[in-house]
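Read the structure below first, then the notes.
So, chain A:
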Amino acid sequence: MDLKTELNGTTMVIFIREERLDAHNSDKLKAEMNRIFEQGTKDILLDLKEVRFIDSSGLGVLVSGFKNASTRQGSLKLCGLQAQVKSMFELTRLHRVFDIFQTVDEALESY
Partner candidate 1 sequence: MLKRLRQKLLHRLQLPESWFIFFILGIIMMNFPFLHIFNKPDTIFGIPLMFLYLFIGWPFSIFVIYLFTLTFDHSDDKHQETRQQ
Partner candidate 2 sequence: MKSGLVPAALISIIYTLLIFLIAWYARHRKETGRSIVGNPYVYSLSIAVYCTTWTFYGSVGKAATTGIDFLMIYLGPSLTAFSWFFLLRRIIKISKENNITSIADFISLRYGKSPWLGALVTLIAILGIMPYIALQLKAVSTSFFLISGFNQTQSIHIPHSDTELSLPVGLLLAIILSLFSVIFGARTLVSSERHEGLIAAVAFESLVKLASMFAVGLLVTYGLFDGFTDIFTRFSAQYPDLFAQLFTLDSAGKNPDYIPTFTMFFMSMGAIMLLPRQFHVMVIENSDERHITKAMWIFPAYLFLINLFVMPIALGGILITGSAAGADFFVISVPLTTGNNTIAMLAFLGGLSAAAGMVMVESVAISTMLLNYIFMPIIVRLTPQAWFPHLLINLKRLGIFLVIFMGYFYYRVVGDSFMLVNMGMISFSAASQFLPAMLGGLYWNRGNKAGAITGILLGFLTWFYTLLLPSFSRSGWIGTELLTSGPFGIGLLKPTELLGMSGMDLWSHSLFWSMLFNISGYIVCSILFKQNEHELDQIRKFIGIFDLERRRSYRHTETKRLSKPVTITKFTNLMAKFIGEPDAHRAIFSYIGNREIDASGNVSEFELPDLKRFTEKTLAGSVGAAAAGAIVDSFLSDMGSRMESVYDIFSTVRTSLDQSREALFVRLKASEIINRTLDLQIIMDDLLNLLLKEFKLDVAIIQLSSENGTLTVRSYQGSNRRPISPKHWFVESRPYNDMVLLDRKAHIINDISQASGTVKLEQTVAEGIVSCAHIPILREGEAAIGILSVFSKSIPGLFTEEFIGLLASLAGQLAQAVTIVREIEAKDRERFQKDLAQLEHARVMRDMEIAQQIQISLLPDEAPELFGIEMGGRCISAAHVGGDYYDFFKHDDHSVDMMIADVSGHSVGAALIMAEVRTLLRALVNSSLNASTILHTLNNQLHDDLTRAELFITMFYAKYDSTTGRLSYANAGHNHPLIRRKDVASCMELDAEGLIIGVKRSVVFEERGIELFKGDVVLFYTDGLNEATNAQGEFFGTERICDHLGSVSHLPANEIIASFYKTVAEFTGSDTFQDDISIVVLKII
């Protein structure tokens, strides 16, 4: 999985450079997020700008990441959702759970 991480203040921004976030690659993202949390970073911002499709496995990873962050008094925020991904969030009502932003900058301002 093609990921790029960038520490911005106390927030780790993960850029997901994949078109799909699904059963095939979501485990890597999970591992990466776990690693970041292990290192002590509490806030993660996921940039899904390039992700066109997300399936239930992908959502599962985000949910578990969200829960993980919550237990650490941190946060998992999302930004750059494409229409299809957004509809998936709306379907599952997860858009009510996550803080979702248009762009990375916008998201970073919220901290």
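Please note the rule applied: contacts are C-beta pairs under 8 Å (C-beta built on N, C-alpha and C of every residue); 3 or more make two chains touch, one makes a residue touch a chain; residues count from 1.
The set was built so that all candidates are chains of the complex that A comes from, given by their letters.
What you see is a predicted model, and the numbers here were worked out from it, not measured in a lab.
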Any idea which of 1 or 2 touches chain A in this complex? 2
Looking at the complex, which residues from chain A come into contact with candidate 2? 23, 30, 53, 55-57, 59-60, 63-64, 66-67, 91-94, 96-97
